[in-house]
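Removed: one protein chain of the complex. Kept in place: all other protein chains.
== subunit A ==
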Amino acid sequence: MKVGIIGTGFMGVTHAAGWAQTPAQICGFCAETTAEAAPLAKQYHSKIYTSIDEMLPEVDVVDLCTPTFLHAEQVEKAARAGKDIICEKPLALDVQTAVEMLAVCQKMGVRLFVAHVVRFFPEYAKAKAIVDSGKIGRPGTIHLRRCNYRPKKTVGNWFLDEQKSGGLLLDLSVHDFDYARWIAGDVKNVFSKKVSSMDPEAPIDYALTILTHENGTLSHITGGWAYPPPNFQTGFDINCDRGNIHWDSAETDPVHVLIRTDQDSPDVGLVGSHLIESPYTTEIKEFYDAIQNHKEARVTSVDGMKAVQIAAAARKSAECGEPVMIDSMKGEAA
């Protein structure tokens, strides 16, 4: 299997490390400039491509580690070239685009995987397994928390541009929208409040979203770019009628480093995992296996589309101040 990676930011670096742990061959990297792609190309003894068109004839799989606003065009190109695709989350900026992306992949008979990496973090995967075992019963309420700091200026500052990233709800909370759906099933109704919707000048952003699932479960999603760097806290509570699961990153961190440093915090907060295998590598290995052996992965393209759907409903709710039914979003997609 020959893989080409597009985008060489922190996610390109992370995915490349994952691919290196599989039998697949990394053919090369493509970035906005050859200078950006050069270090990874050198590290993995592979090529620098100056465009996706130049890369496509030489690879079997395209891994898109690019900003969200570029996904649609790149997925379409790769699909039309008959390549299987890994796409970073969120799949697309809006539901309509996501649906079209799924359609083109289906039409061209290529596979599309959306990198919702949270499903591959062992604490999240284990909690899902406990719920699925049925031994703690049915989820009544779920809390999912994810808060770090505002991403610093990256290339083109696309993270902070709502038009390019979809903002906090689509870029960060989408992880937990997907996880909530994985645990409690499809979502019926979404209500969200967001600091930047109330005060566009706010130096931080923070959003609280209540999801009502079709089975009645209530999920509360906290997403924030509000803490001073380098703080990043995640956590969840899954409260079921026969038991509860609680996890908090701050409480279970096995290592606390209290060392003076002049080092600056990273541009974008990432959770440290203290694991032998990075969850990103677990993810890439599973996608590799799914493609190679024609198997399902734990996250499908439909999951990726539905996560966008919930995020879109949350963004709409935060703007209009009213709850938004997911059914109404389906209407927009059709």
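The working rule: a contact is a pair of C-beta atoms (placed from the backbone, for glycine too) under 8 Å apart; a residue touches a chain by one contact, two chains touch by 3 or more; residues count from 1.
The rule is short, and it goes like this: contacts and distances are computed from a predicted model.
**Student:** Select, from "Flagellar basal body rod protein FlgB", "ABC transporter permease subunit", "Predicted dehydrogenase" or "Carrier domain-containing protein", the UniProt-recorded name of the complex's unshown chain.
**Tutor:** Result for the unshown chain: "Predicted dehydrogenase".
**Student:** Which listed residue, A:A202, A:L275 or A:V302, touches the chain dropped from view?
**Tutor:** The single option touching the absent chain is A:A202.
**Student:** Using the touch definition up top, pick the residue from A:P139, A:P279 or A:G304 that touches the left-out chain.
**Tutor:** The missing chain is touched by A:P139.
**Student:** Of A:M1, A:A38, A:L70 or A:L218, which one is in contact with the hidden chain?
**Tutor:** Only one of A:M1, A:A38, A:L70 or A:L218 touches the chain omitted from view, namely A:L218.
**Student:** Touching the hidden chain in the complete assembly: which of A:D132, A:D161 or A:D241 does that?
**Tutor:** In the complete complex, the chain left out is touched by residue A:D241.
**Student:** Quick one: which of A:A226, A:I284, A:M305 or A:I326 touches the chain that's been left out?
**Tutor:** A:A226
**Student:** List the subunit A residues touching the unshown chain?
**Tutor:** For subunit A, the residues touching the absent chain are 138-141, 143, 147, 189, 191, 193, 195, 198-199, 202-204, 206, 208, 210, 212, 216-218, 220, 222, 224, 226-228, 237, 239-241, 243-244, 321-323.
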